[in-house]
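Take a look at the structure set out below.
The other protein chains are all here in position, but one chain of the complex has been omitted.
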Amino acid sequence: MSLSNPYWHKSFFAFLKLFLSRMGDLASGKLAFSELAVDEVQLFLLGAIGVSCALIGTFLVLKKQTMLANALSHTVLLGIVIAYVLLGLVSSYTFASFPVLLLAALISALLTVFFTQVFTHVMRLQEDASIGLVFSFLFAIGIIFASVLTKNVHIGIEVVMGNVDIVQLADLRLALSLVGFNLLIIALFHRQYTLTVFDKSLARSYGVPVKFFEYLMMFQTAITVIGSFRAVGVLLVLAFLVSPVVIARLFTNKVATLLGLSCLIGLGISVIGVAISRHILSVYQLPLSTSGVVVSLFVVVFIISACIHLNKKYFYQLVKKQKTAKPQAELSNS
Amino acid sequence: MSDKQTVVEVDQLSVSYDKTSVLWDLSFAVPRNKIVAIVGPNGAGKSTLLKTILGIIKPISGKVSFFGNNPLSKVFKKIAYVPQKDSIDWDFPITAFEVVLMGRYNHLGRFKRVRQADKEAAMQALELVGMKELAHRQIAQLSGGQQQKLFIARALVQDPDIFLMDEPFTGIDMHSEKTIVHILQELRHNGKTIFVVHHDLNTVEKYFDWIVMLNICLIAHGDIKTTFTHENIQKCFGKRSVLFEEASKLSKEHLEGIIK
Partner (left out) sequence: MITLWDFFIDPILCWPTIGSLFMCVGTALIGVLVYLQKRSLLGESLSHCVYPGIVLGVLAYKMFFSKVDLLIPVLLGGTATASLGLYSINFCVRKLKMSSDVALCFVLAAFFGLGFLAVSRVQFIYPKVYQQVQMFLYGQAATMRQVHALIYMLLCLGIVIFIILLFKHLQMIYFDREFAKSMSRSSHTVESLVFIMLIAAIVIGMRTVGIILMSGMLIAPAVSARQFTNKLSWMFFLAALVAAISAFFGNVISYHFSNHFSASFPIGPVIIVVATLIAILSLLFSPKRGIVFRYARIVIFKKRVFAENVLKMIFKYSEQNAMPIEKMKKMVHLPHWIFSLFLFHIQKQGWIKHTADEQIQLTKDGKNKALHVIRKHRLWETYLQHLGMQGEMIHANAEKMEHMITEEMESSLEEMLSFPKKDPHQKPIPQKSKYSYGGYELE
């Protein structure tokens, strides 16, 4: 990575211009991957995370299991701690080793789903209480373990919040493989996912293993959350999972379009977020968390979209008025 | 009844759920070309019977055979299931056309794409139920009767020989009901057999020609005219069976260790 950041002091549009030209250089071979600037790494990283999360997030939203995904994102902390202990390492910033993360994802997904099922079905607890109880319990244990093992509660906070401003190239590789993984699963199984979410009985009558796909969805969520936590932290990843889908949903009624539009929104807003973050730093000397900027952008875009959606009739009327105004004007002129 | 005539044969079928008997020692056979009513009080196991025939629920004993002696595995593509309306998420972003298209997934296998023939079949099915104009409407905007007709269209597209319908007449308007009955009669005319879980005793004789009356155990089965008698209705719905339900509940409580 270059020591001097070419994006230093760049404002928003200058940033984009520079970025495009550097990408051109990258494509034509003039620029090497190892020479990517921090901002570019951030951009690709957040973009990749945006896409991954949007892909699995679509199905989570359709299945109305987003709060379960919330629970999952909390128990991930415990999963990481356990995976760490099991694999014998107890240090704070080498989380990126792949086997640790994979194991952690598996453990977290299993723990969350297993305990929720035990509470709901064996102990006959109502579902919302099960979810809430499970994740606060497991998260509390995770925090206690993390504090004790690292002798420092602040590390726990870092894990939870993430920090995209200090990521490295290796993280990018992880994020890109995550995108690949998510794309593969969705491409292979989107029909089964849709069936499982929309009409379980039909799925069963076709012989589709409904339970298997429900667990697969949870595992996919867990691994996406874990793959993203270094950059955005486990608490913000939820925003990446849900926001693009919620925005896209205001504009489309087709599952396929929802998938595509969410990915675009996730990607686009991440990119713009990085640019804006740099802009604010350059122009106003205000260092802000880039992932925070991206999430805030999600909120802003959502509010604008909601306004458009609610006033659709108003907009249609506006358009109609324009169309009818023209011929009337002609009539009155003749 | 010769083997060729029997479309579904149930033999000593018992189904348990949560250690309670839900279906109990059912044995009956249904001939082809019938519109069969499945009636019984609440909790009688009617939906369970459909799901067991479909293979979604596994019985603890007994078996179901189709077209003579064939097991489910050989004929599952010839059976279509129309579930209860409330088992679906009606807010799902999907059009009527796409729902009907789902009926074809079974034929397509795991990874094949949807073909032109499938799309045309879907439109034809929608036309048959009188919903062609609503093809690209979101399902959230459909009325109760339209939702039901949509599911029937989806079943039609599977081109089955047996239809299993769970309470298709619940919560729909008179006009839709008449349309659906007409469709069922057309299907029967074309050699299909239709099982319908039905709740309205007043219309049983009008719509159906064969009946299975059950209340966890089989009360009666056979031709409507000879089977749907006052005595059988009493046996099925009357006070006598209340004790049986009480006993089943009691048995469940003991086996689960719950006290009231």
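For this structure, a couple of remarks:
All chains are identified by letter, namely A and B, in their written order; residue positions are counted from 1 within each chain.
Please note the rule applied: a contact is a pair of C-beta atoms (placed from the backbone, for glycine too) under 8 Å apart; a residue touches a chain by one contact, two chains touch by 3 or more.
Predicted model only: the values in this text are computed from it and were never measured.
Hidden chain, full complex: it touches shown chains A, B.
Interface note for the absent chain: among A:L18, A:L110, A:L133 or A:L264, the touching residue is A:L133.
Among the residues A:M23, A:V148 or A:V283, only A:V148 touches the chain that is left out of the figure.
Interface residues of chain A with the unshown chain, by the touch rule above, are 61, 64-67, 69-70, 74, 119, 122-126, 128-129, 131-133, 135-137, 139-141, 143-144, 147-148, 151-154, 156-157, 160-161, 235-236, 238-239, 241-243, 246, 249-250, 286-289, 291-293, 295-296, 298-299, 302, 306, 309-310. Residues of chain B that touch the chain left out of view are 12, 14, 21, 24-25, 91, 215, 217-220, 235, 240-241, 243-244, 246-247, 250-251, 254-259.
Here, only the chains that are shown with their structure count from here on.
Those residues of chain B whose C-beta lies close enough to touch chain A in the complex are 51, 54-56, 76, 79, 81, 83, 87-89, 92-95, 98, 102, 105-106, 110-111, 138. Of all the residues in chain A, the ones that touch chain B in their complex are 62, 64, 188, 191-192, 195, 197-202, 204-207, 249, 252-255, 258.
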